[in-house]
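Shown here: the complex without one of its protein chains, the others still in place.
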Amino acid sequence: MSAEPVRSGVRTSDVEHEEPRLHRWEQRTEWPLIGLSVLFFAAYAWTVLQPGMPAKLKVGLDFSMWLTWVVFAVDYVIRLALARRRGRFVARNVFDLVVIAVPMLRQLRVLRLVMVLVLINRRIQGRVRGQVVVYVAGATVLVGVSAALAVLDAERYAPDGTITHFGDALWWTMTTITTVGYGDFSPVTANGKLIAAGLMLAGIALLGVVTGSIASWFVEKFGGMEEQAQQASEAEAADVARTEQLRNEVAELKAEIAALRR
Amino acid sequence: MSAEPVRSGVRTSDVEHEEPRLHRWEQRTEWPLIGLSVLFFAAYAWTVLQPGMPAKLKVGLDFSMWLTWVVFAVDYVIRLALARRRGRFVARNVFDLVVIAVPMLRQLRVLRLVMVLVLINRRIQGRVRGQVVVYVAGATVLVGVSAALAVLDAERYAPDGTITHFGDALWWTMTTITTVGYGDFSPVTANGKLIAAGLMLAGIALLGVVTGSIASWFVEKFGGMEEQAQQASEAEAADVARTEQLRNEVAELKAEIAALRR
Amino acid sequence: MSAEPVRSGVRTSDVEHEEPRLHRWEQRTEWPLIGLSVLFFAAYAWTVLQPGMPAKLKVGLDFSMWLTWVVFAVDYVIRLALARRRGRFVARNVFDLVVIAVPMLRQLRVLRLVMVLVLINRRIQGRVRGQVVVYVAGATVLVGVSAALAVLDAERYAPDGTITHFGDALWWTMTTITTVGYGDFSPVTANGKLIAAGLMLAGIALLGVVTGSIASWFVEKFGGMEEQAQQASEAEAADVARTEQLRNEVAELKAEIAALRR
Partner (left out) sequence: MSAEPVRSGVRTSDVEHEEPRLHRWEQRTEWPLIGLSVLFFAAYAWTVLQPGMPAKLKVGLDFSMWLTWVVFAVDYVIRLALARRRGRFVARNVFDLVVIAVPMLRQLRVLRLVMVLVLINRRIQGRVRGQVVVYVAGATVLVGVSAALAVLDAERYAPDGTITHFGDALWWTMTTITTVGYGDFSPVTANGKLIAAGLMLAGIALLGVVTGSIASWFVEKFGGMEEQAQQASEAEAADVARTEQLRNEVAELKAEIAALRR
C-alpha cells in the first residue's frame, strides 16, 4: 500500500490525457459500480449474519452476488477493450484482475468488497492531507467490517473454532488490526487464517499511515521548514533592497550625465 | 487523532478573530470546568475503587457526577447560543456533543473524563514540540487511568471476568495501549470490549506521536536541512558581495563622470 | 537494518572507484551465486518439507548444501585476497563472515539464505523509492518463508512443540512478523526461539520501512516543500525581472553617452 498513492496519482492523470475513451467510461460507470458494491456488501452481510434464512432468500442473495461479479468482470473486459495500450492497462490494474479472479472460491467472495476501495481510489486525487486521513479511516473501517464478516463465515462451523458470533468477530478484528493480539479468539481454519493475514498487513499499513501523517505534521511544524522559509523571504527582501539602491545610483548617474549634456 | 492538531490550531485562531463573544466565554469558563472535571474524576474513581461504600455516600457521589454532566451540557448550550455561525460550531465541536450525549449510559460515564482533554486542547497552541510531547504524555496517562477504572467497573462482577482488581486493570491497560497484548487478562463484557477498542486506538495514536516526534527530530537533524540552510546563506553572502562590487564600479563611474564634468 | 541503506550506498561507489579488481570479481560472480542460493533454498525446503525422504536423497541434498557453503566460503576468501585494503574489507563485510561462520551449526543452516539478501543488496542502488519498497517486500517474504522452514525444522519433533506442520509455521511467522502475537503457536526450543527473535526484529524493521516510506511520501506531498519550491522559483523570477530592468537602464545610459559623444 505504501507506494500505491504515488502510482495511483500518476495513473489518474495518465488516464485523463492518454486514454480519453477509457477515462470517459470510468467516469460514467463510477457511481453505478459503487452502488452495486454496496448492494453486494449488504447481501453478503445478510447471508453471514442470518445463517438460518429461508432457502429461497439465500438463493436470491447468492444470485445477486454472482450477478455483481459478472457485472464487474464485464466492466473489466470493456475497459480492456477501450484501452489504447492494453499491456500497460493490465499491468496497472493487476489488483482489479485479482479481485475478479479470486472470488470464484466461495469463502473469499468478500474480497470483492475491496472493489469499493478501487473505485474510491479512482475518485480521490489525494491533494489534501485531511482527505487522505478520512479516506484511510473509511477504508480501515470497511476492511475491518468485511474481515469480521468473512472470518465469521469461515470459522462459525469449524470444530475447534472460537469465533462463533459477529460480536466475537468484530472484537477479534479490532485486536488483530491494532496488532494487540490477545489470543482469546483466533482463527483455526485455513480461510480464516488467510483473512487474518490480510488484516495484519492492513494493520501495519494503518500504523504506517497514522504515524506518517503525524510525522509529516511534526516535520512541517517543527522541522525548521517555516524558519527556513522565513529566512529565505528575509534574504529575498534584502536582495530587493540592494538592487533598488543600485538602481537609484544608476538613476543619479543618468541625471548627472543629462546635466553634463546640457 | 492524526488530523486533530491541525484542525484545533485553525479553530483557536478562528474563534479568536471571528467569534469574539464565544472566545471570551471559553476563556472565562476554562478553569472552573477543568476543576469540575477533576472533581468528577475523583468521584468516579472513588465509586469504582471502593465498591462496598455506604449507600448515602454513593448517592452523593452519583449526584455530583450528574451535576457535572448538567453543567457541561449547559455550557455547550450557552456556547452554541453565543456562536455567530452555529452550523460551523456544531460541526467543529462534534466531539463535545458526543461526550455530552454518550454518558447517559451508566457504564460509559467515564467518557466524560475526556472533556478534560477537550479543555486542555483549547489551551495548547501547539507551537513547540516539547509542549506537544508533554501534552501527549499527559493525555496518555489520563486515558490509561480512566480506561483502567472503566474496565474494572465493567468487568468486576462479570461471570468469566478476569479483571477484578485495580492492579489487574492497570496492568491490562498497559499491555493493551502498548499493543503487546499478552492475553493473560482480557475483557469479556461488551462494555469492557468497547473500552478496550478505544484504548487500542489510543495506543496506535500514541505510537504515531512517539514515532512522528522522533522522525521529525531526525529529519531536522540529519535530513540535510541544516546543510541546505547553510548553503543558502553562503549563496546569499556571495550575492551580497557581487552586488557590492557592482555598486563600487558604478560609484567609480560616477566619480569619472564628475571628473569629466569639471 | 536502519543504517544499512546509507552504508551500502557508500560501499558500492567506494568499491567501484577504489577497489576495481574486487568490483569486477563481484560483478562476474553475482548471478552464479544467486543461482546457487536459490538451489540451496530449494534443497533446504525439500529436506524440511519431506522429512521421511529416502536416505540417499537426503544425503545428496545435504551434500549439495555443504557444497554451497564451501563455494560461498571460497568466494569470501577470494574477495579478501583481491581487496586492496583488507582491514576495511573485513569491517564492511562482517555480515558475510557471520553468514559463513554460523551455519556450521546444523539448525541455523537457513541463515545461509540471507546471503541472497547480501547479493541483492549489491545490485540495488536504492535511488527510487518504488524499488526500495519492492526490495523490502521481497526480502520480507524471503525472510518469512525461510523462518517458517527453519522453525518447522527446529520444532517438529520437540516434546511440547505446537508447530508441527508447514501451514502452522507460516501462520506463526505471520503473527510474529506483524507483532500481533496471538500465542496460539509459539516456539519452545532454543533454536526456535532464536529464529523467532530474528523474525521479531525483522518485523520491527518492516514496520519502520512501511511507516518511513509513507511518512516520506506525506512529507513530500504535504510538508510544504512544494509550496516552498514554488515560492523560491517565484522569487527567482522576480529577481530576474529586476536585474533585467537594471540592465535596460544601463543600456539607456550607454545610449545617452553615445549621443553625448556625437
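Labels for the chains are A, B and C, by order of writing; each one numbers its residues from 1.
Simple rule for what comes next: contacts are C-beta pairs under 8 Å (C-beta built on N, C-alpha and C of every residue); 3 or more make two chains touch, one makes a residue touch a chain.
Treat the numbers as computed from the prediction; the structure is a model and nothing was measured.
Only one of C:G144, C:G161 or C:G212 touches the chain withheld from this view, namely C:G212.
Mapped onto chain B, the interface with the missing chain covers residues 129-130, 133-134, 167, 171, 174-175, 178-184, 206-207, 210-219, 221-225, 228, 231-232, 235, 238-239, 242-243, 245-246, 249-250, 252-253, 256-257, 259-260.
Within the entire complex, the positions of chain C that touch the omitted partner chain are 2-3, 5-7, 126, 128-129, 132, 176, 179-183, 186, 190, 193, 196-197, 200-201, 203-205, 207-209, 211-213, 215-216, 219-220, 223, 225-226, 228-229, 232-233, 236, 239-240, 243, 246-247, 250-251, 253-254, 257-258, 260-261.
Although one chain is hidden here, its contacts on chain A can still be listed: residues 179-183, 211-212, 215, 219.
The criterion applied here is as follows: only the chains that are shown with their structure count from here on.
Each chain's centre was taken as the mean of its CA atoms, and the one lying most distant from chain C is B.
Closest to the protein's overall CA centre, chain by chain, comes A. Overlaying chain A onto chain C using CA atoms gives a rotation of 90 degrees, to the nearest 5.
In summary, the pair chain B and chain C forms a contact in which both copies contribute largely the same residue numbers, shared numbers making up over half of all those used.
Measuring from the averaged C-alpha position of chain A to that of chain C gives a distance of 27 Å.
The multi-chain contact residues of chain A, meaning those touching 2 or more other chains, are 129, 179-183, 207, 211-213, 215-216, 219, 223, 225, 228, 232, 239, 243, 246, 250, 253, 257, 260.
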